[in-house]
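To start, I am sharing the structure in question, which I have written as structure tokens.
For this view, one protein chain was removed and the others were kept in their places.
Showing chain A:
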């Protein structure tokens, strides 16, 4: 996407984006946010970024759903025509295989409903399993939605002369008969409306098939099948597991009433890869996740829930965490706004930028005078900062391009040491300098054995990527070059990244491509001169076999390096050079903190809740939450009297076995509270007993113990 265009989009959304609302919770808090942070530059940048990302996400949604949804909609449209089937009481039904991640389905189905409303019919009902515990509820809900969905729409439809029955049906009156009457009154009485192409179908969507009660659905299908000859009804099932779930839960006489057409949606892993590659792992997204954080989020996705919505929300959380309360981060924005924003920064902000860790190595590279200038002269520093950040954007640009190139070359290699997808490679690359790892070296070694055909193919793919990258940048070109000229004079630069880098890369690759393609003919020259020109691509596969034979022969005779092999090894070493330039770890860059989010541990704590762990910490180490000075413990097992009673009882109970004698427990409890009294008297304080009883009751409430029936003075432990 065009960078300039993206900015305008971001700003555009900024004005009206919040009417739509992201989530209920956010919505209610929005005014507070607005009031508190509206003036803060970091908040504005955050919002801009997020809106931009959201916009991109929606585009992607539309793109990825559209094919599937259009197929479904076509099916629904067509199903009405097929008269022969409906006469027998067979319901046309579409089955969407959606994959197991339930939360993501919501958006998919709302999109489906929107499309159906627009293109096919206004009568759509969506019934969730929670709303339909029995057949009565199911029918009532469906009918109510079908009838009222239409009346809601009719308000827009002024010319519809058929005035809707103003009296609204009560829920209990919504039976299939009522629906039938309504439908007939709507579609048959106005004889003028013969222009209407067809009876509009009624669509009933059941998004979560599995959680429905089987018998309810069976009855529902039977009922509907009784009415199909009168009204064209189409069912849409959302099935999370597989089609056989549908067949397993319906007996024969029910499933024979359904005409099932199956649609596959993308698996969520594919979808996640798409989201990550197209939106977050690009140079156009200024907010960057560090490799560790990124890995954490994808792990949550792969190991736990398969939910893309969840993933996006986590990333949003990371963004909030990154931007919150810090004006530095307002610089984490698009290139074009950078200059303006830097000018806005106060002296304080600049000072805090000077304290960033990555500023130091940058400083050490400069000569003495510049050093002093950087510290004293704010304007000079601003300029330097701008320049460095600009360079950082250049770096990102070439980094992501190299990433994709690497992915192209490495993807098909055996053993997959670096991984197959862009996201896997990204985690490796951003964590450390990838070119120094053994995995990378192995890959390059393997590349040296790759066949010519594959090599040509992957170079072509690589060139495609480069071209697309160059297209993206070219309109920005004038903007790019002018500032670099401005201050290139007094800073030491190694400006070989960015667009120029890519361009030279392209030239190199093109020459290599030509050489490798031609190398083929050269090798044949070694043994016998073949007149036909097989430089063109179509002949390459055939040539590969020839080449192989020849290579075999060559090995038998004497391993003379063929032309191709020589070019290949030169090419691979070039690749190594290129990647080591392009794929430097982000941490080596000055001021990377501004764009890169690294606070993994915090995110881990906040995103992945662990209820039991929290309770355990609270009870065994109350200081962690209370922040009091009295309960500082030398070790987690030790006890003092100042601890809250519950904690004390908890710690004592951890020392016991399966069954705990209450009397002994009380003794121990009392000993801690009153260490200096006589053994017999300690526990006789009514106050002690009271506190103890209460602590035990609280522990029981928390689920750590329960009473034991066989021995009345014992309790049973429930946790280990």
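Assume contacts are C-beta pairs under 8 Å (C-beta built on N, C-alpha and C of every residue); 3 or more make two chains touch, one makes a residue touch a chain; residues count from 1.
Just so we're on the same page, contacts and distances are computed from a predicted model.
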UniProt lists the protein of the undisplayed chain, choosing from "Septin", "Ribosomal RNA-processing protein 42", "Origin recognition complex subunit 5" or "Integrator complex subunit 3 N-terminal domain-containing protein", as "Origin recognition complex subunit 5"
Among A:40, A:210 or A:321, the residue in touch with the chain that has been omitted | A:210
Among A:78, A:324 or A:449, residue touching the chain not depicted = A:78
Tell me which residue among A:242, A:588 or A:684 touches the hidden chain in the full complex.
-> A:242
Looking at A:357, A:608 or A:628, which makes contact with the chain not pictured?
-> A:608
Identify the residue among A:302, A:372 or A:658 that touches the chain left out of the display.
-> A:302
Across the whole complex, the chain not displayed is touched by chain A residues 67, 70-71, 74-75, 78, 82, 84, 88, 90, 92, 99-100, 102, 134-136, 139, 175-177, 208, 210-211, 219, 222-223, 226, 240-245, 247, 252-253, 255-262, 264, 267-269, 300-306, 608-613, 703, 706, 718
